[in-house]
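Some notes on the structure that comes next.
Excluded from the complex is one protein chain; the other protein chains are retained at their positions.
Coming up: chain A.
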Amino acid sequence: MTTGAVGRAYPRLEGPAKVTGTARYAVEYPVDGVTYGWAVPAAVVRGRITRIDTTDALASPGVLAVVHHGNAPRMALGPQPELRLLQEPAVHYRGQYVAVVVATSLEAAREGARLVRIDYDTGPHSTVLTDDHPGLYKPDQVNPSYPTDTAEGDFDAGYAAAPVRVDVTYRTPAYHNNPMEPHATTAQWHNGQLLVHDSTQGATPVRATLAELFELPPESIRVVAEHVGGGFGSKGYAKASVVLAALAARHVDRPVKLALTRQQLFGPVGYRTPTIQRVRLAADTDGRLTAICHDAISQTSTIREFAEQTAVYTRSMYAAPHRRTTHRLVRLDVPTPFWMRAPGECPGAYALESAVDELAIAVGIDPVELRIRNDTAVDPDQGRPFTSRNLVACLREGAQRFGWAGRDPSPRSRRDGRWLIGTGVAGSSYPARARPSTATATARPDGSFLVQINATDIGTGARTAIWQVAADALGVPPEKVEIRIGDSALPAAALAGGSMGTASWSWAVIRAAQALREKLRDGGPPTGEVTAEADTTEEVGGQPALPRYAYGAHFVEVRVDADTGEVRLNRMLGVFAAGRVVNPTTARSQLIGGMTMGLSMALHEEGLLDERYGDWVNHDLATYHITGCADVESIEAYWLDERDDELNPAGVKGLGEIGIVGAAAAVANAVHHATGVRIRELPIRLDKLIGVSDLA
C-alpha cells in the first residue's frame, strides 16, 4: 500500500488551528453565563473534617457558592471511590479535594478558596514507601489484570548454581504527570442533561463514569474532547476536575469552568508510583541467562488499589529456565498512583535493563551481544512464539547507526578535558494491543466521505493517522475524507492509552470503510448520504491470545563533569520495530517524545515528598525539573520496516510508549560507563556524582 496515504508524512490536520490559537481546549469554549470553579485541597494527611466555615468565602466579592460534603449534590457509589468527591468528611490524603468555590471570575474563585476555613480531626499517617513497611501485601492482580507473581523452574536453585550472579536493587522516585493542558473541564447542565468539555484521553469512558456517578442514562451526557493538550495516561479515566465541575455546575445551576493549577496536578490526578526493585540475574560464563528474578515494591492509596505491573516487563523480555517475578504493595496515606506513560514497563525496564548491563560487565560480554544471546522467539511467559520480535534487529541496526563497534567496555575509558564520556544501551518492549471500537463511514453525494469515531487526539497526531488509514480503506485520496473525533456523541471507541489508540481506531475505521464500499458496489457517488457502521467488539475479542509486542533499542552517549558531577547528554539514538508506521512525522515525534521523557526520568524528575506533610513539596515546573530543550542536544529515532499479520487490519503496533521504555536504563548505563559509578536510585543528579574524579 505504498502508493496510498498510509506511510506518508502528512502534516497534522489540526496544525494550523493549533498554531493560530483557534483550536479550543476544555476551558476555552465560550459559554454564556459561565462561572469559575476553584478546587480546595485538604490541608491534612489523614483525618476527618469537623467543620467548614464558609462565611468569609461567601462574603468575598463574586463568590456564588462553596460546595462541600455538607451541601454537594449526592452521587452514587461508583466503581472508583476516589471520584466520589465532596460526599463525606473523610480525608484520605493531603491534597484531596474537599470543596469547590464557584465565583463569577477565576480570581474571585481563587480568593474565595483561600478564605474557606476547614477544621479537621487528624490521626497518625504513613506516607513513605520502604522495603520493610509492615503494611506490605500481595495484591490479587496487577494493572490492568496481570497475575501478581509468576514462577517457572526453580529460581533459587538455578540462581545458587550459576557461576555468574548479579543481585542489585534499584529505586525510582514518584514521577508526576504534567501535560501542557492541565486537567480541566467546562460543565453545563440543561434540563437534566449534562454537557462537558473535558481534557480527557477518552470521552466514552468519561461519559460512562459520569453516568454512573450521577445516575443518568449515558445518552443524557455528552463529553467533548476535540483537542487535548497531552495526558500521558493521567487523563485515561474521568478524574477529579470533571466530577468537581459537574457537581459545582449542578449546585449553582450555571455552567462552570474548572481547571486545576500546575501545583494541583502533583497528587490527585495520578502519578507514577515510587518503586523499589530487586533484580537477580544468573548466567553461565557465556552470558546465557539461567535464572531471572524481579521483585517489585510500590505503593497505593488507602481508597483505591492501583498495583503497578513493574515486573511484568521481565516476564517476556529475556529467556531463562528459572524465572520468578513478584509484586508487593503497601497502602499509604497518599494520593492514588495511576498511569503514566508505560506504567510498569517503564520503571521495570529501568531495573531489568540496568541489571543486564551489570551482568554484561560481570561476565565480560558486550551488553549488545549479551542481549542478542538471550533473545527468544518464544514468549517465556506464555510459551508461544511472538507474532513478531525484532529486538535483535533493533539492537544491530542501532549499534551500527550509533557506532557501537570498537567500544572500549572499561568504565572511565574516555575523557575529553573535564568531561568523562560513556555510552550505554538498553532494550525496550511494550505490548501491542487493541480494544473494541465502533466507527461509521458515510459517502456523500458530492463524492466526499465522512468518517466518525470517538477517538481522542491528545497531541499524538491520531486524527491525521486515522484520516490516512480511512482514505486508503475507502480507496480515495485523503483530501476527499473528513474526520470527526473527540466527542462522545460519535461512535464509541477505545481511549487514547496503552499505545493502542491507532490500532483500535484504525481497525473500526477500516471495517466501516469496507462495509461502506460494499454498500456502494455500484460505484459513483450516491444520490443521498450512505452510511455504514462497524463494531469490532467481536473481532477484537476473538483475536487469539498471542504474544504481541513492539521492540526497540536505545543507545546513549553522555558526558559527566568530573568535578561537578553534572551529566549532559551528547546523543540519544533509538531504533524501533513497531509494525507499520502510518505517519513518519507524527511517529517520529512520538518516539523522540518518549525517549526525551525517559531521559527526564533518568536525570531530572523527582517528586520530593515531605513525610511530615504527606505532600510533594516541589510541586511546580520550576522546582520539579523536566528535561528542557537545552538538555536534548541530539536525538534520533528510526524504525524498521516491519510486517506482522497477527496484529490488526492496519498492521500497526502502538508508538506512544515504546520510546520511553528502557530509555532511562540506557542513560544510567552510559553514566556508569563514563564514571565507573553505578547510581541505582534515580534521578542521577550531580549530588550523587560530585567528585567522581576521586573515585576509582
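By our rule, a residue touches a chain if its C-beta (ideal position, glycine included) is under 8 Å from a C-beta of that chain, and two chains touch if they have at least 3 such contacts; residues count from 1.
One rule holds in what follows: contacts and distances are computed from a predicted model.
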| item | value |
| --- | --- |
| Undepicted complex member, UniProt protein name, chosen from "FumA C-terminus/TtdB family hydratase beta subunit", "Xanthine dehydrogenase YagS FAD-binding subunit", "Sugar ABC transporter permease" or "hydrogenase (acceptor)" | "Xanthine dehydrogenase YagS FAD-binding subunit" |
| Residue of A:369, A:529, A:563 or A:681 in touch with the missing chain, whole complex considered | A:563 |
| Residues in chain A touching the chain absent from view | 43, 61, 107, 110-111, 114, 263, 418, 563-566, 568, 603-604, 608-610, 612-613, 615, 617-620, 622-623, 625, 627-631, 685-687, 690-691 |
